[in-house]
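The structure is given below, and queries will be raised subsequently.
For this depiction, one protein chain was excluded, whereas all remaining protein chains were kept in their positions.
Right after this comes chain A.
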Amino acid sequence: MKIDHTQPLEYSTQQNQLNILGFWIFLGAEIMLFATLFTAYFIMENRTGNGPTGPEIFEISPVLFETFILLTSSFTIGLAVHAMRIGHKKAMLAFLGITLALGVAFLSAEINEFIHYYHVGATYQTSGFTAALLTTLGTHGAHVTLGFFWGLCILIQVAKDGINPRTANKSFIFSLYWHFLDVVWIFIFSFIYLKGMM
């Protein structure tokens, strides 16, 4: 591996650059994926059959909590990457750890939310609307879950091998992914919850 020291570590080999570009293209596909889900949701929004409508089941406080947590985790992963850039391994690990912990907090809040939906009679099978809602939220949640395990693998590797072109590249790509999930959540928050509650 030829390492180019004029570049930041995560871009410092040719393969690293390829990985980052490839991941951006992957995110392009992910945008299409979520765009399709949102389209389905908007079409299904009022097709509630005999089931409850959005305003009947949405609750503001857990959603605000989830939003707050996810936004914070986007900030901490930014700090982790910054720590990585200045070569501060301990700080990087700490921020990565906090990010993942926030991810778990988000997920447990979301699971609670799903249990709540179940109890108020908004299950996966209830109507076109609930199916679209739970699929959209669920796909995002599944992404966060996957991200958690992915981040964990990276955390262990940074702890073991320190910050090198390989781990820096992985961490950077992971941070792109995490920010992306945050952006998707902002859309979910605005166009599903806020719009639904108004």
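Note that in this section a residue touches a chain if its C-beta (ideal position, glycine included) is under 8 Å from a C-beta of that chain, and two chains touch if they have at least 3 such contacts; residues count from 1.
In the analysis below, contacts and distances are computed from a predicted model.
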item	value
Listed names "Quinol oxidase subunit 1", "Sugar ABC transporter permease", "Sulfite reductase (NADPH) hemoprotein beta-component" or "Peptidoglycan D,D-transpeptidase MrdA", matching UniProt entry of the absent chain	"Quinol oxidase subunit 1"
Selected from A:Gln7, A:Thr36, A:Asn112 or A:Ser190 as touching the chain missing from the view	A:Thr36
Chain not shown, touching residues in chain A	1, 17-19, 21-22, 25-26, 28-30, 32-33, 36-37, 40, 43-44, 47-51, 124-129, 131-132, 135, 149-150, 153-154, 156-157, 166, 170
